[in-house]
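Complex shown without one protein chain; remaining protein chains in place.
As written, the chains take the letters A, B and C, and residue 1 is the first residue of each chain.
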Amino acid sequence: MTTVDRRGLGGRLGSTELVYLALLGVLVIGAVLVAVDGGNLFGTANLVDMLTRSSLLGFVALGQTFVILCGSLDLSVGYVMALCSLVGATTMAGDPAKVPLGIAAVLVVAAGIGLLNGLIVSVLKVNPFIATLGMGLIIKGYLDTNYKGPAGAVPSSFQQFGYSRIGFLPVSTAVMLIAVVLGILYLRRTRTGFHMFAVGGSQDVARLSGIRTGRVLVTAHVLCSVAAGVAGLLIAARFGTGSALVYGSGYDLDSIAAVVLGGTLLMGGRGGIAGTLAGVLILAVLDTVFNILQVDPFFKDVLRGVVIIAAVAIYARRQIDRRASRPRFGPDGNGGPPGPPRDPAPDEPVPAGRGADR
Amino acid sequence: TDAPTDQPPGGGGETEQEQSADGEWFVKAEYDRQLAQRDEEPQGPADQPWLQMIEPELVDTAEYKQDGKTLCFSNASVSNPWRVTGFITMQQQVEVLKQAGEISDFRVSDAGDDDNQQISDIQAFVDAGDCNAIIISPSTTATLTPAVETACESGVPVIVFDRGVNSDCMVTFIHPIGGYAYGADAAEFLVEKLEPGSKVLALRILPGVDVLEHRWAAAQQIFGDSDLEVLGDEFTGGDGAKIKDIVTQYLQRGDVDGIWMDAGDGAVAAVEAFEDAGKDYPVMAGEDELSFMRKWKDTGMTAIAPVYSNFQWRTPVLAAVKIWKGEQVPSEWVLPQEPITDADRDEFLERNKDMPSLHYAKFGGEDLPGFPNAWKDR
Amino acid sequence: MAVAPLTETVLRMRGIQKSFLGVRVLHGVDLELRAGEVHALMGENGAGKSTLMKVLAGVHHAEAGTIELDGREVTFAHPLQAQQAGVSTVFQEFNLLPERTVAENVFLGREPRRRGLVDADRMNADTAALLRDLGLESISPQRRVRTLSVAGQQIVEIVKALSYDARIISMDEPTAALAEEEVELLYGLVRTLRERGMAILYVSHRLKEIFDLSDRVTVLKDGALVDTVPTADITPDELVRKMVGRPITSFFPEKLPDTVTGEVRLRISGGGNEQLDGIDLEVRAGEIVTLAGLQGSGRTEIAHALFGVARFTRGTIEVDGKRVSPRSARQAVRAGLALVTEDRKAEGLALNQSVTANARLVLDAVLPRQSSRKARQIPGILSSLELVSRGGDQEVRFLSGGNQQKVVLAKWLAADPAVIVLDEPTRGIDVGAKQKVYTLMRELSARGVAILMISSELQEVIGMADRIVVLRDGRIAGELPAGADEEAVMQVATGQVTS
Partner (left out) sequence: MTTTAPEETKPGRPAAAAAARLFGGGSATVFALLVLVFVAILFLNPSFFEPPSLMAFAKKAAPLVILAVGQYFVIVCGELDLSVGSLVGAQVVIAAAVIDGEEGRTVPVLLLMLAFGVLVGLVNGLVVTVLKVHSLIATLGMMLVLYGAIRLWTGGAPTGALSDGFRQAGREGIDMPVLRQLPWALLVAAAVVVAAVVFMRKPFGRTLIAAGDNERAAAFSGVRVWWVRTAAFVLSSVLATLAGVLIGGYAGVTAQVGEGLEFTAITAVVLGGVVLGGGRGTVLAAMAGALTVEALFTLFNQLSMPSTIRPTVQGLIIVAAVAWAARERRGPFLPKS
């Protein structure tokens, strides 16, 4: 047997491990900087701060991971969050008995939007970038027209979701971590989870293996929207009311950045939720450290931008190095055409423009 | 836990029920109160409007008397020129107090207009435990209520300014008279200066922000009682290009006699739309932003600059020092809010002649040592 | 020769017709498979073998014709339906997810579940068992496919097809990427399957395999059925004649009389990199050198090294006596090299662009200033290639494979190269187009262009060569003169002899 193995040394470290290594690095550097400043990054207050910050983005990025793994994208999550915070708060209307109803309403609304997103992308074949951007606009118009400000009220029992904590672990973060674990299990232990990697890796291979790619894509979008809906509930719990203005806070692009920072390929097919969690934590740690160090808010944006680019560049660099001189499966950098000859799906022209289009 | 105590939702503060149940922004009692406060003579030094107060109900602060001098400030953002100007004023005020040894450490966190971020920021201050007072400039009224209450419960004196929250747990809530008064100043001016039947266009920044909604609610009230015709109300995001485009389109369809704006950002673009279309200047309600005031002077148009007193950024810092000393402060510290008219326009322009165009005439920092460079070369 | 118990017919395909974009590639083909037989499918490139298999696999829908399984007529709208009916396929193209593990690929689409959740342990165990069946314990089910070699990946594909509870397995050139020992493994496996009563449809270009393995053989030519005969009743010569329809010798055009072998235009001395070593190669003006070797022997690697894609880390390249060390394709082109890549669609053409745009691409990229002037000759080049198209504005994705190849050739010819490297230039193009390519090569050669042709088709390697260089494991294993026979080339390529 000649060469079954051509795994180099560099390949031993998985990309998830690398992301956690990066997180560790950020933590160490952050801790040193904070210590120089006379503080303790791992003091309860700062720890709580970091964890709290990570919970909201954590939910959104968790959902975003599903769609990105499928090779899609969701730019409507911010609007879904805003809508869901309002739906939740107005349904609960301050009545503790209506909490379950509010949660149910949010899940239904979010799932419905995800379903629409998924169908527009998979059936109408609208590029996900445009489809979800359009969906975001649609929701924005609805919000602006119908909610002229915060509305609804969340009973204090439900506000616990946003405020109480167990030791230094905020409940919302705990719930987020549970969702992350469930998400990891979903991807690793269910068929649909498996198929998401396949759909993102190659729609054609997936289809030839008998996977109904459309359904998988729709499922991912539904999960993504539902996760954004839960984030909306968390918003409502923290605000005590629903707020439409949340959509302006940039959670859509932040969540994509967190997912990519977590080592998931923007073109789909590789990555996972564990990495996303690390990506979210990296952003949260940065925020906390910047906050402790009193970094100018605008300088924060600059640093964030640089860190995101630098991290992704490092991942990309590694992938290039690891790749042998002649890729069997096409480039996984940017915008490359799909690899070697692939067979078009049953009697369809070769799907054009799948690739860097997201 | 950090959870707010069980309390009927909405708290019980004086700003409670700012928004009525059906989501409309008009609350008659508050509207009447603000309109009346405009004619009230404020107490305090006339040359220091940031220390003046209208109808104060002083409260005792002895329980907060202390030696600690760490001041923490949770800022909603510095994402618009009004906030930038104000924040510089605040920093300059802090500088003075630091020199005087009244403040040792001034910590700021900026939430970048993200309510959730601000809740975390406030919580971080509370958890850190070494703030001797927390100043909060909430990014949205309703949503920050629980976080502010949490801060109050920690025992640290809390000072809220600009926008309020639905709670009265803070030691003092500092604000100019308010949005209704602002909107009314502008609308009343238009009603007064325009012939009956004239057409007015309302330009607004974005929906859902309480201070802005109050301005529009008051204007609607006043326009409703007048003979003016409101052509429409448009959201512009404060973007000059969008404002100019919208006004141009309205002008293309017919005459516009008056412009009502809920904030002065981009007012010049609106005026330019008239110039470029070759139309007469409208009667205009802008803001005390210098670019507009300069344009007003250059063109000699009929206009007013309603003011949402920018000098209020000084007050919370001074209030904190007062509280540490155990001095009384009003539980609701209402600052004067007086529009700039033809009469005092040139005086304010003269005072601010070195200032950049996106600066606010009534910023109230002329006596601070950093003047004028801190605002000029920011 | 194995004698199979010829029992009942499990599959009967009748009158299968299929066209792509208006060009018929299957003209009513009949095929019959019996349980417990290995049925070879032979034919030239582009004869329609893969297409027929894909019809059977439910990938393509036949326009006419029927498929009967166990006497019942079936239609497969989706590959899944074919798989569920017991027909599984190893496709010619790779169909794996590089980022997933071996086991995940093998069970893709039908992962075993326990209590609703994917049972990864069972999946790994089952895959391990399947691999053990093949004697391939060395491949761990939990390896990522991208970390496997091409051969390893091919094995995974076969394992994947086997893992379906299939009664019919069709394999499209399964041995193409395998080394000799691996081929033996596969033989063993195919025989086992046959003994278990499966029907196996087996496509290969290797005559030896056909005679080693198959019970019956069906020959396709230009999309039509030529004959189905028991393998025992036919000699290799007869089989080839059925495939080609005429004696092979007349298929390749003669060297043109005015061809003069001149100066060395391309010289590689001591070239080597990760995959290659000690490559010494010369091509002279007016000479056609062919590179033979098994798949993966490093032929394409040489072409890529010349083009700066996978550089030589050792040794030198000279074009017309001038040292060049191309670090990119651009530098290679500027030095006078041209490369007709082996994968037309992925590497040769911008499919959404027009014929003209593609034909001008090299000029546009490398000689932008002279591009408009030089582009004037493109219509002439295209018509001399007898391109069939609706005009220069037609997008190349609507052209047939042969015509696409002509566009690729045209883009290089427009740049007037000194050396042309053709990597599998006739892959997937029909007989007529092939001959066109051969004729063109002769003409270019006569004009003094040095030609290096890489091919997996031995007939072509031999038929077109002035010299044959044989590669094995990234080294030059030997050089044979024109007119060497296939056996000799194969022996050098597989290392049975060194010449």
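Operating definition for what follows: a residue touches a chain if its C-beta (ideal position, glycine included) is under 8 Å from a C-beta of that chain, and two chains touch if they have at least 3 such contacts.
Model, not experiment: these values are computed from the prediction.
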Touch partners, limited to displayed chains, of the chain removed from view: A, B, C
Residue, one of A:Ala93, A:Leu133 or A:Val175, that touches the chain absent here: A:Leu133
Touch with the omitted chain, as defined above, among C:Val90, C:Met243 or C:Ala329: C:Ala329
From C:Gly152, C:Gly286, C:Gly348 or C:Pro425, residue that would touch the chain that is not displayed: C:Gly348
Hidden partner chain, touching residue among C:Phe91, C:Phe307 or C:Tyr438: C:Phe307
From C:Leu339, C:Leu409, C:Val437 or C:Met464, residue that would touch the chain that is not displayed: C:Leu339
Residues of chain C (touch criterion as defined above) contacting the omitted chain: 21-22, 307, 309, 328-330, 332-334, 339, 341, 346-353, 355-358, 360-366, 368, 371-372, 379-380, 382-383, 386-394, 398, 411
Sites on chain B contacted by the missing partner chain, in the whole complex: 78-81, 83-85, 87-88, 204, 207, 232-235, 237-241, 243-246, 248-250, 252-253, 265-266, 268-269, 272, 276-278, 291, 356-358, 377-378
Contacts of chain A with the absent chain, listed as residue ranges: 120, 124-127, 129-131, 133-142, 144-145, 253, 256-257, 260, 266-267, 296, 298-306, 308-309, 312-313, 316-317, 319-320, 330-331, 333-337, 348-349, 352-358
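Quick note on the criterion: only the chains that are shown with their structure count from here on.
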Chain closest to the assembly centre - both centres taken as Cα means: A
Distance-maximising chain from chain C - centres being C-alpha averages: B
Separation of chain B from chain C, taking each centre as the mean of its C-alpha atoms, in whole Å: 73
Centre distance in Å when chain A and chain B are each reduced to the mean of their C-alpha atoms: 36
Chain C-touching residues of chain A, taken from the complex the two chains share: 1-7, 11, 185, 188-191, 193-195, 197-198, 201-202, 204-211, 269-270, 324-326, 328-330, 337-343, 345-347, 349-350, 352
For the chain C and chain A complex, residues of the former touching the latter: 54, 58-61, 77-80, 83, 91, 93-100, 104, 108-111, 113, 116-118, 120, 136, 138-139, 146-153, 155, 179, 181-182, 273-275, 300-301, 304, 309-310, 343, 345-346, 351-352, 397, 473
Residue ranges of chain B in contact with chain A within the complex: 1-10, 19, 23-25, 77-78, 107-110, 112-117, 119-121, 123-124, 127-129, 140-147, 150, 207-210, 213, 235
